[in-house]
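Only one protein chain is missing from this complex, and each of the others stays in its spot.
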Amino acid sequence: MTFDIVVILMFLGAFSAYLISKASLKAGAYATTVFSLGALAVLLMGRSEIGSEFSVLFMNFEVTVIGWYFSGVMVLVYAMTSFFNSFWMDKMMYPGSYNFLYLFSLAGTLGLFFASDLITLFIFWEVVVWSSTFIIPMGKSRRAAVVYYTISSIGSMATLYGIMLVYRISGTLVIQEAFVPLKEDPLTATVVFVIFVMAGLTKIGIFPFHIWLPLAHGSAPHTFSPVLSGGLVKMGAFIAYMSVAILPAYEAFEGSLKIMGIPLQLYFLMILGAISIVLGTLMAIKQEDAKKLIAYSSVANGGYILIGILMMDQLSFAGSMMHLFNHAIASAAAFLAIAVVAYRTGTTKISELGGMIHRMPLTYLTYLIAIISLAGIPPMGGFVSKWLIIQGLADRGLMFMALAAFFGSIGSFLYVFRPLAAVFLGQLKPEHEHLKSEPLMMKIPMVILMVLILYFGVLPKWLLGIIGEIQVAAGIEPVMMSGNTILAVNGVLNTLNVFMIFGFGFLISLIIFLLMQKSRRVGLMDTYTSAEFIYTPELYHYAGAFYAPFERLYQNHPSVEKFLGAIAWKFHELGTVVNALFFSHKPAVTVFWTSVILVMITLGGAGI
Amino acid sequence: MIQYAGIMLILIGIYGLLTQSNIIKIIVSLNIFELGLNVFIISVGFVREGIAPILTSVNNHNGLVFVDPLPQALVLTAIVIGLGTTALGLAFARSIYRQHGTLNLDEIGGPSNG
Amino acid sequence: MTTNAKDVRKTWEKIADYFRAHSIWMKWYCTGCGAIEMPPTMTSRFDMERLGMGPMATPRQADVLLITGYLSAKTLRRVIYSYEQMQDPKYVVGFGSCTLNGGIYFDSYATMTRLDHYLPVDLYIAGCMPRPEAIMNSFDTLIKMIEKGEAKGWKHYQENHEWYRRNQLHSLKEVYVKDEFHE
Amino acid sequence: MNLVNFAYGLLLLLAAFVFQTTLTGINRKVVARLQRRRGPKFYQQFIDIFKALSKGSTTHGWVFDFGVIMALGGIMATAIFIPFGPLKAVPGMDNIFIIAYVLAVGMLGMAMSASGSGNPWASIGVSRALTNMLAYDIPFMMVVFGLIFAFDSSSLSGLAAIQREGGLLGWNVLRFPLGGIVAMISLQGMLGKKPFDSFIAPAEIASGPMVEYGGRHLGMLFLLHEYSTFIEVSLIVHLFFGGGATVLEFMVKYAVIYTFLNLVSNVLPRFKIDQAVTFFYKVPLAMAVVQTFLIIFLGMGVA
Partner (left out) sequence: MVNPVLLIALPLLLAFVSIVFKAYKNNLLVFGTLLNAGLVLTLNKGQYIIGGFQPPFGINLVLDDFALTGILIINGLFLVITLMSLEKLEGFASVLLVALAGLNGLVLTGDLFNLFVFLEITAITAYILSSASKEYRYAFNYLVLGTLGSGLYLFGLIVLYAVFGTLNMADLSVKMAAVDASQLVLPSLLIFIGLAVEVKILPFNGWVKGVYSGTNSLVGPLFASVYAAGMLFVFGRIFAQVIPLGTYLRTSLVVLGALTLLAGEVAALSKTRIREILLYSSIGQSGLIAALFLSGLVFVAVMQLVNNALSKAILFTVAGQMADSTGTDEGEELQGAFLEHKIAGVGFTIAALSLIGLPLFYGFISKMNLLFGIFYSDNYWLPVVILLGTVIEGTYMVRLLVKLWTPGDEGIVSEKAFATERPLTIQSSKVMGIVVLSVVLLIGGLLPAVIQDNLTDSGSLLDEVTPAYLFDLKGGQ
């Protein structure tokens, strides 16, 4: 009975946070922290109650393992980010409403993950969409909110159509039962699958629906970007999971053409995932804004997650589920680090920053660990998940997905390194000379996230155990572990050993370093300049167009943004045409159309 | 025959509405349209060699052929309503003339299509 | 050269000096015409690398600062800057007469005629210009000096930094100037 | 994992260092002979490294030091995973993907440290190095992917053992010649040898990432270079040339391949970085895709 309390409490919490904000803004911000941490605690304690069912108003819920897992990820990201809320209270346009919508969207996601019928699912889906839509414009861009809403609603309206279709066919809305009759009818199943999964694609930001991510993530309030990227994007993964596992796609598409054992429908989606990886990587490499860069990296990582989920196998699926968690916390940590920088300096543009490590080393460390995980480098969590995904791909022989995955992996070194070098390293700008370090309240979540990223990279057993349960629930073989060794069909990975050997190498290296003569500390401007005297650190900082030679290779790329923008503009023009054709101050125009319709329909009727 | 006359008038009225841009002429066209309509309605009730639908001491048996009285009642109402509308239209015409100094809709201009 | 406690090398320093002697990486400060003699010294005929020597891209990596030509007020500043960026132990080699006495430009108002007033020169190579044979010979000498621990210009510079700095300031007014192009 | 593994690992590191550094020295000699020079002593590389370590150094802040330590540590850890012929320090850890990703720790550490110096040339060098990596790694990984699919194993020693079963003709370079060529070209890129050495271009960007290093930092970078060379060449030996049943066999194969690549690099000019990317994506990547396609869909070369 704990979960219904959580859902209801979160909604009430949203209102109370609003009321508290009216009394004191800071207190309201802390209320978001308290409530989300409370939800996290209840979730962790309530693990034994997985499987419980409950109803609120006309909505029905059932707590499944996957729902529990997803909501855990979501609440974690929300709770960690909420520590930052209090610092933006005086800068936010509607601080009270922000706190309200913050918790409201969290409540919505919980409801979504616990939903046991399709209508409840849809209700909470939309609740999350509209509540987050109103947070985004408090940041830097109004257009972002509109694009976000439009893309989301394309997805959700498609889902709605799917829900109706399913209901028409099966006569029930209970998630576990509604899809059963579709197994017999591959054509309808394909339609439903495509429609359903579209909502997932829009939310994860899979090509060609990715355009909202950089816009919204890049310009949302700094405290909401981590939630968007780390949390809300994962709702799409949930829907994708539902479409594949509950539909269940592999059974329904048993008869369709298969490529390497993957039905064509799923293969096509995987190709989309692969395109997202490549595209997200390429676009992230050329971004000039740190937040947009991480946003595009979310596009790329969404591609991994989607491919893994669609595989529905022992390895890649587990990898994907784990990657979801890893990406959530790593991307949240990265966004939080950028938020700290933005809080102190007021900008997120890479070229306007530099040398932040000398003012906020902990933030730097957070960012470093986050991006190591994002890039999938051991000993962080991201490595384990990427390893699983790639091993799974190698097992199946999906070479084009693998190609994209490799490109994304290596490419991620490029883009994650860029803010590292240009924001945190390099020359400190004179105007940032007197910046203060990060406040204590900001340090707490960053340290927690760092520890988590490292912990699950070294000891993923607990996490993979839960994922194993999800896999069992989805009817596939769970990922195998013996001790700390992950046993894949074509390779093993002992994360603890990797970590220990890494530590060993590090130790030797440290000993070598310490044995030798002590170094002389010199300033950042005392560098080799071909013996030229330079006194302008802000100019002596390599930040803009970091990968210029590489960017040049694809600078004239075709852009789906432009294409979709053109479609939107066509709608706009159509509106103008409608306006010009039918609306006038002269009765004659309308009389003319009236006569035309009258004659046409009458003659048509007479003809029939 | 009289139906066709009514329909002709209706079409003339619509033609006027389609082609005229002068407000007064539009009102006139509207009136022609209504007139045609009224004629048509009357014609619906018309019965050849029918008598007035009044029971008299002579005409009180079942074999009577009488004109349908209802359309005539309807026409009366329609005429009254048409009159009201015309009056209102003319009032508008006057206001438009005061506002724009012309009665030609083409010269007045419409809402922008922006 | 008097021997005092400071000059006694510890064992590890002796070993280190052996390595230093047989792996000499140079930063060429090519201000004048002398640099033209370096390529023949490097390439097949004289093959500098057989002695473990070679050019390096930056002063941070280099052991020897090789100043190949005359010095003006403008270039001297940069030579000093480069020298101070090098890592200890570091050696300075004056190449050609220009560094000794100003060479053919000795009477110019802008020429710095004596390099060792400003930097601790371990070795001069006389000649205008010195031929590769002379260069090879001098490198041989330098190797021997380092091996014996005699090339101690860098220590000298540290110890007499005041004196060097005074000379530098006297001739240059300002050692580290503001960027001329932005003033 | 116990202390014995660590001791074993330390020995392996030492052996790898001595072996590779000697080989580098010999290769300097070989190249010198190619250019009609006498060339340095065969142990010159040791002298250089120890000299660099013995010198004083400057630092630009803690990340400058930390990056170097992390880089060398990461690379050393990777080297421990590499089987030295039949010898393995830690059994079961020679998964190709682990190695590929652990290798990146070193890269990242070095890049971080270089950028931490505040010198733009370092950043430019890092940017080129990473771009280069994006170019050469993908064809290579593609080929490796095909191998893993073909033999259902991603263990280096496992793949090597499978090849040795087939004798000389069982070598992957003969079974999958296209893949072998791709791997060799990629290896050239990994080693940063000409024509793919634009990221250190000494005369152009003052040796790129290494511009600010001197003394012990530089020495450690040299160590790092030796180890990463060892790792990369070993990968190819194991993946395409049957690894080594004995240590000697491994060392011979290794030496031959390394020397061959060195000779090739010495007769080539340098690609600009975008040319390198274009080249890798045009030729080796296409070959790699064809090779993988042949393996996966036609089973060509898979016994």
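We call the chains A, B, C and D, going by the order they appear; numbering starts again at 1 in every chain.
Going forward, a contact is a pair of C-beta atoms (placed from the backbone, for glycine too) under 8 Å apart; a residue touches a chain by one contact, two chains touch by 3 or more.
These numbers were taken from a predicted model, which means no experiment stands behind them.
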{"item": "In the full complex, displayed partners of the excluded chain", "value": "A, B"}
{"item": "Contacting the left-out chain in the complete assembly, out of A:L25, A:V77 or A:M138", "value": "A:M138"}
{"item": "Candidates A:L12, A:L44 or A:M164 - the one touching the absent chain", "value": "A:M164"}
{"item": "Of A:E184, A:E477 or A:E573, the residue in touch with the unshown chain", "value": "A:E573"}
{"item": "Absent-chain interface as seen on subunit B, which is shown", "value": "10, 14, 17, 23, 26-27, 30, 33-34, 37, 40-41, 44, 70-71, 74, 77-78, 81-82, 84-85, 88-89, 92-93, 95-96, 99-100, 105, 108, 110-111, 114"}
{"item": "Residues from subunit A at the interface with the omitted partner, ascending", "value": "57-60, 91, 93-94, 117-120, 122-124, 126-127, 129-130, 133-134, 137-143, 145-146, 149-150, 153-154, 157-158, 160-161, 164-165, 167-168, 172-174, 219, 571-576, 578-579, 582-587, 589-591, 593-594, 596-598, 601-602, 604-606, 608"}
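Keep this in mind: only the chains that are shown with their structure count from here on.
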{"item": "Inter-chain centre distance, subunit B versus subunit C - centres from mean C-alpha coordinates, in Å", "value": "113"}
{"item": "Geometric centre distance via CA averages, subunit C-subunit A, whole Å", "value": "58"}
{"item": "Touching two or more other chains - residue numbers and ranges from subunit C", "value": "58, 60, 85"}
{"item": "Subunit B residues touching subunit A - in the complex, by the definition given at the top", "value": "14, 17-21, 26, 105-106, 108-111, 113"}
{"item": "Contact footprint of subunit A on subunit C as seen in their complex", "value": "29, 58-60, 77-79, 81-82, 85, 176-179, 182"}
{"item": "Subunit A residues touching subunit C - in the complex, by the definition given at the top", "value": "526, 528, 531-536"}
